[in-house]
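Every protein chain except one is present and positioned as in the full complex.
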Amino acid sequence: MKNLDRRKFLKSTAASIATASLLASCEQKPKPQEPLTQKVGGELDQLGMEWDKSVCRFCGTGCGVLVGRKGDKIVATKGDPDCYSNKGLNCIKGYFLSKILYGKDRLTKPLIRKNGKLEESSWDEALDLVASKYTEILKEHGSDAVSMFGSGQWTIFEGYAASKFMKAGLGFVSKDGVGSNHLEPNARMCMASAVAGFMRTFQSDEPMGSYEDLEHADTFFLWGANMAEMHPVLFSRIIDTKLKNPRKVRIVDLGTQYTRSSEEADLYLEFKPQTDLAILNYFAHYICENELYDKEFVEQNTIFKKGQDNIGYGLKDGDGDIPKNAGAMYPYTFEEFKKFVSTYTAEYVSELSGVPVEKLVEAARYISSKDRNVCSYWTMGFNQHTRGTWANHLVYNIHLLTGKISKPGNGPFSLTGQPSACGTAREVGTFAHRLPADHVVANAAHREMAAKIWNIPVEKINPKVGLHTVEMFRAVDNKKLKLMWTQVTNPFQSMPHLNRYRKATEDKGFFLIVSDVYPTRSTELADVVFPCAMWTEKEGAYGNAERRTQHWNKIAEPPGEAKTEIWQMYEIAKRMKVEGGKTLADIIYPYSKENYYKEMWEEYRSFSLGIGKDLAPYDVLREKHGVVWPYVGKTEEVNGKHDFTDVWDNLESPEGDKDKGFVSVKWRYNAKYDPYAAKFKKEHPEHKGDIAFYKAKKNGYKATILAVPYEPAAEEPDNEFPFWLCTGRVLEHWHTGSMTMRVPELRRAVPRAVVNLNPDDAKKMGIKRGDLVRVSSRRGSVVFPADVNGRSIPALGNVFIPFFDETRMVNEITLDAYCPISKEPDYKKCAVKVEKA
Amino acid sequence: MDRRNFFKKSFAVSAIGCASGFSLLNFLGGENKIYFRPPGALSEEDFLAACIRCGKCIQDCPYDTLILGSAKDGKSAGTPYINFRETPCYLCEDIPCIKACPTDALDHSLTDISKANLGTAVITDREACLSLNGIRCEICYRVCPLIDNAITLNKQENKATGKHTIFEPVVHKDACTGCGICENACPLDNSAITVIQTQKGDKAKHYFYLNEGVTS
Partner (left out) sequence: MNWVKNNKWKITRRIVQIGVILLLMTPIFGFSFFKGTLISSEIFGISLTDPFAFLDYTLATKTIYLPLLVSAILILGFYFLVGGRVFCSWICPIFILTEISEKLHDKFGVFNYKPSDSQKYWVLGVLLVLSLVTSKPVFEWISPIGIISQNIALGVDFQGSEFGSELALGSGEDFGTSKEFLIEGRNETEWRFLFNSSLWLIFAIFLIDVFVAKGWWCKSTCPVGAFYSIVHKTSPTKIKIDHEVCTSCGDCFKVCLVSEVLKEPVKGTTKWVNDGVCTNCMNCVDACPENALKLGLKIKQE
């Protein structure tokens, strides 16, 4: 007996020593002891704090911040004046950034569900349990039974490690010998439609322009984007542009509710939900009818196609009601296109959308005018749309027809909601169908390339596209998934049709692991909870909406036993034995202790080189306050594929290191700025104009103009449920509020979610400000206090409810219909009834 | 025996002295501060005369906004008042506090709550105000129940970056009810926007503005 105990003791000691050494290997433990060198100047340097650069933890704007440390705690932040994205400004969330770290209820110990209750445990116990669950399920059911749900708030490193864990690693353990593609970021719910739109139009993801457009443009179209609240620092730039040139600059806001952006807009088009498709087609019709298109540009750079129509809504499990060819695009001609859009006359669209003809015409005139620089900005109004991919296509159509694209002050720009939706979800490709840098699992050559970089047999990468987000959660309900690991996200508050998916987790055969920093509505359902280090408690990098990658060092110590997600994945992999006496960690995380993050970055970076998605080297990222990609090296030695010496001298690179042999491309596809486009022009002397969509090789280097019709929404109001429900955010709170609701000041400013009603609707129903109102749909009902005539005034027959409030979750009533092409759910439209509670 | 009696007496006297001393000090001393009254309240002098300290308005306030003055509030003991920083007035459309008032201390002719005049919000600390420092805060503006009427945003260039706008919240006295929601919501430790008591600013009779009296 005694002997056994002693053996146990020795074993656990050995384990803890091993753990400690690992910790050193991937946590870069000594960092906080290193002095931080960022200078902030003036009296701030006298305050006894050390400063380093970082980036705001919240939205996709990617505001740079300087972080002040005292001891091992973050005690102050400051807008980073050297960051091009925000020039030293923050919104009120950014102002309270440091406070999100120190909420009273930070998770500091792993939790394991025992007898129905979450109890504190040791890391070893929790990790052993999770690793054994993984192994057991993989051995018994294969890699199709496990999934991971991540985030656009993952750091790039975390996303990349997760991608390797799922796509490269699990194949070594599972019985079927292939990895799992059931890896999704919550970014699926945020900008998948934009991704689909960019990929199908330009064959390369992410916007071509940059935030500089905000100064160069004079006409701003806001589509389903309340920029004034959701991208406050960017909106502040739009208004500044207007202040500087009030006679020229016009802001056109299109939406279903009067927001703070509408208040600042010159023209506000309030349309019936879903009819944005018709309005966009009308604009195309207006351009064609009045021959306002750029003939040369259209001929040179675009190709016309017709999209498959009648593509379903994803309401049946297993993509049941979606035709196989939903994403098909058929050959079309310009003449046919003109004829197609000609049915969308001003009168017809006005009737459909409820927007007066004169307003439609005025907006069409702004967007098509030859002497205007037009930028379109959109977020969730377009993306969270059962025809989200189409909506994205339709806005590119307009910019492509008029040639207002890829030029300073011109272009379609999809804003992102999460700090690294671009950097992690899109660039790393943490989607069910993607690999890093625009590569996809279904493409054999891409798999080959990934296997080579990852140094694994190509068969280990699963060629079958995994389950997209909604299907993933439905698979839990259908008992097809046995295990899910969620990281940095709170899906059991943010998924649509929440009741179904929350209930699904009650199944005994389903194992849920949640990595988070605070108790949330997701951790309460978990079987195991891992406490995490957040933001500057770990090294990381985010990629914002203008393709800017911003790196930060580990600055503070995480509280208690909280650990990074990277460490957690490493530890799980370490506990999975593979052939040859190795562990999975040896295969997928072969990085050295000293340069763990650097080696990981450089490995990841090699995916992006030479294909117009070139990321900056690790050392440059550490030094610079954000670097926009493509960060293209001059010679073949640097970028791996091309020699740009012959076009180098004519390139403009406003913030690049041209003299150091690199340019940061601010406007992609534009030969003035983008070495790839310049090179393309040189190689194709017959190509006219500066713009070259060099990535669209399949279409003969032409961007697609797609003819798609207006189709109704998945669920429209009827007699029983007469209102449209739209959900979203408010400036003060971010997403599910797990961070901002822990900042007392923000919580006091907006303590709870309210339902915004149109004053006339409220009057009809006898609802006053502050009354409790029951909002019900076919899926559930929730009570909210009413707000009438407040900051958001929905159109007649619409209601708006933000989703940050965990005590009353609007997603219990939303509908899980999604875009059949991008698979992004539509949070903006479902039918509800509203009554006094 | 005498000694015992003496102690008993002194105990009784000092106990009574303490209790009445506390009350007297409180009632007669009181706090020297401005009391913000419920909607429709008469001017402070008239209000103190007309309020019979029954506490019904406080009972009927659905948000627990109204605080009942206790002895420490001196001559306002027993009367209702508001501490905006704790709970502001949420401007109920049916104004239950006025309905509850048995006297005319709260003006029963006030039926449109947006005409209430508890005071006027003012940015009292321009140096501390986040919005004026270029931070996209403007919480006071967005929480204002009379948004775009009582508080609007005055936009000016942010010279520090040359690229951004300073959105300055500007309060309009004619529309502002003084409900204090802005003061309550201000994220600073000490609110930069506070409600002050104001008088009606009558237009002078000896001068007429450019836009007055123009007939064409």
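Should a chain be cited, it is by its letter among A and B, assigned in written order, with residues numbered from 1 in that chain.
By our rule, a contact is a pair of C-beta atoms (placed from the backbone, for glycine too) under 8 Å apart; a residue touches a chain by one contact, two chains touch by 3 or more.
Note that this is a predicted model, so its numbers are computed, not measured.
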Checklist entry - Which of A:284, A:741 or A:757 touches the chain that is not shown? => result A:741
Checklist outcome for this item: The listed residue (B:43, B:103 or B:154) that touches the chain absent from the view is B:103
Checklist entry - Which residue among A:328, A:444 or A:772 touches the omitted chain? => result A:772
Next on the checklist: To test your reading of the contact rule: which positions on subunit B touch the chain that is missing from view?
Outcome noted: 5, 8-9, 12, 15-16, 19-20, 22-23, 26-27, 45-46, 48-56, 58-60, 62-68, 70-72, 75, 77-78, 83, 86-88, 90, 100, 102-104, 184
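Quick note on the criterion: only the chains that are shown with their structure count from here on.
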Checklist entry - Once you find the CA centre of subunit A and the CA centre of subunit B, what distance in Å lies between them? => result 44
Next on the checklist: Taking the touch rule as given, give the residues of subunit B at its contact with subunit A in the complex, in rising order.
Outcome noted: 62-63, 90-94, 130, 134-137, 139, 142-143, 145, 147-148, 155-158, 160-161, 163-165, 167, 184-185, 187-188
Item to check | Complex contacts: residues of subunit A adjacent to subunit B | outcome: 81, 87-92, 94-96, 214-215, 229, 232-233, 235-237, 239-240, 243-244, 260, 263, 731-732, 745-746, 748-750, 768-770, 789-791
